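One structure, pasted below without further comment.
For this depiction, one protein chain was excluded, whereas all remaining protein chains were kept in their positions.
Moving on, here comes subunit A:
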Amino acid sequence: MLFFSYFKDLVGREVTVELKNDLAIRGILHSVDQYLNIKLENTRVVDQDKYPHMITISIFDWESVDTSFKILQFGLSVRNCFIRGSVVRYVQLPPEGVDIELLHDATRREARGG
């Protein structure tokens, strides 16, 4: 439950989720559940040129797509996606969202068995 609580505290922050198929998706953390399934808002794919598969997921004007800067600028409505917890390889966190001391303590407590 430690990491579930930890991710719940990160809701609203921008994270990059790297999947086990090498796709990396950046977005605002919308919610997380017990399986560490993740829902992201305002998503964009890191390295969009190589992975246009998610373009159809992202909502923006096709004509305007050449840089992620423009995508942000157009920033049309909601672009949400649900990522299954089982395919997440890494979650890159904002540095200010990490309290190392607190995590150390919590993991040690957990390792001791609560």
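What to note about this one:
The rule is short, and it goes like this: a residue touches a chain if its C-beta (ideal position, glycine included) is under 8 Å from a C-beta of that chain, and two chains touch if they have at least 3 such contacts; residues count from 1.
Here, contacts and distances are computed from a predicted model.
This figure omits one chain of the complex; the name its UniProt record holds, of "Integrator complex subunit 15", "Cyclin-dependent kinase inhibitor 1C", "U6 snRNA-associated Sm-like protein LSm8" or "Reactive oxygen species modulator 1", is "U6 snRNA-associated Sm-like protein LSm8". In the full complex, the hidden chain is touched by subunit A at residues 8, 11, 19-23, 25, 30-34, 37-39, 43, 50-62, 76-84, 86-87.
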